[in-house]
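Notes to accompany the following structure.
Of the protein chains in this complex, all but one are displayed in their positions.
Let's look at chain A:
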């Protein structure tokens, strides 16, 4: 029997090697992007620009490479799940789209390796490094090592539907609330003029995942002068800032129904907020660059044909002028997504060649034609996009980032839970904060937390 097994095994092994011809290399790219669906422009860029350009370039160098794109249609959290399980079993795409904030926990878990460790010395001699600032590099780095390349960075703001503001007698072009009270007053005025609208949407809840923490909680807590961690990197688990933030949520969703509560609780909630904004039911939506340049782009899934005429934006105010993070009047926060190399890739050299080609000046400039964004290379111009240019001056200098810490994504999940229990009306802000405190202490240990009450 053992002879038969051995024969079978040998047969299988031969058959497997026969399938791959000697010099052809297959590469796979995965991203949460679907032509005609989410991040459609990214998918089109990879399919129509990156893949043909890269295969031609490799052919010129005498290498036969085929690249296929795996279009992942699920949610961000499901993509993380997929990548974590893929990387832990040595499977998955060679080049994978990745959100920078997850890098520390993946690295500590042994699921990612530095670029130069995966692909060798080629990485360090890449021409692109000299065009990428330290700050941009750090979006996909941990412990001083680069694990991937960010496609760009972003900021967050309040996006405004002009006609809804006009209906409440507000001038959309001059609209810039200077405090939470002014923001709420504007929302109340719009609600009064349009009783079945949900004028103000600030993300909360578990189903929205990281969008809750970034577009919702961070934008509020920074306005109280605090952040998720203090200046020593310890997680703040009890403070007046947290209570004020949760009370803001309570005002919006429970006490005055200024926002669409169901959108924060249902599984497809984020798309519901996009739909509400597109259909003119939401006047003020706190979101990131991605919302303006991708989700709402004319022709996109939630696109507005006359986006530039119908939509404007305002900075998120601090609770009171000057009371924001670092004493600021306005607050915002940045993140970065990009691509990493699968540490188990069978063709590391070609995978790096693809990743670096995607981030070449030529390729990123081509990307601007599909989707305008802040690119990380200094030799790729920010396009002639009023939103990007204005916020570059107004918000980019004010921005901050999430802690580069392996426990952050677990704490972030607790933040999402805390906000959900408040917006669903199930817990008071004080009770929700107490539960958050207990949960965060269980994750990071009491020594790494600080109580400010």
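Side notes on the structure shown:
What we mean here is this: contacts are C-beta pairs under 8 Å (C-beta built on N, C-alpha and C of every residue); 3 or more make two chains touch, one makes a residue touch a chain; residues count from 1.
Just so we're on the same page, contacts and distances are computed from a predicted model.
Look at the chain that isn't drawn here: its UniProt entry, checked against "Glucose-6-phosphate 1-dehydrogenase", "Tryptophan 2-monooxygenase", "ABC transporter permease" or "Tetratricopeptide repeat protein", names it "ABC transporter permease".
Summary of contacts with the chain left out: across A:35, A:84 or A:254, the touching residue is A:84. Interface note for the absent chain: among A:266, A:349, A:366 or A:396, the touching residue is A:266. Along chain A, the points of touch with the absent chain fall at residues 1, 77, 81, 84-85, 88, 102, 105-106, 108-111, 206-207, 262, 265-267, 406-407, 409-410, 413, 417, 420-421, 424, 426, 435, 438.
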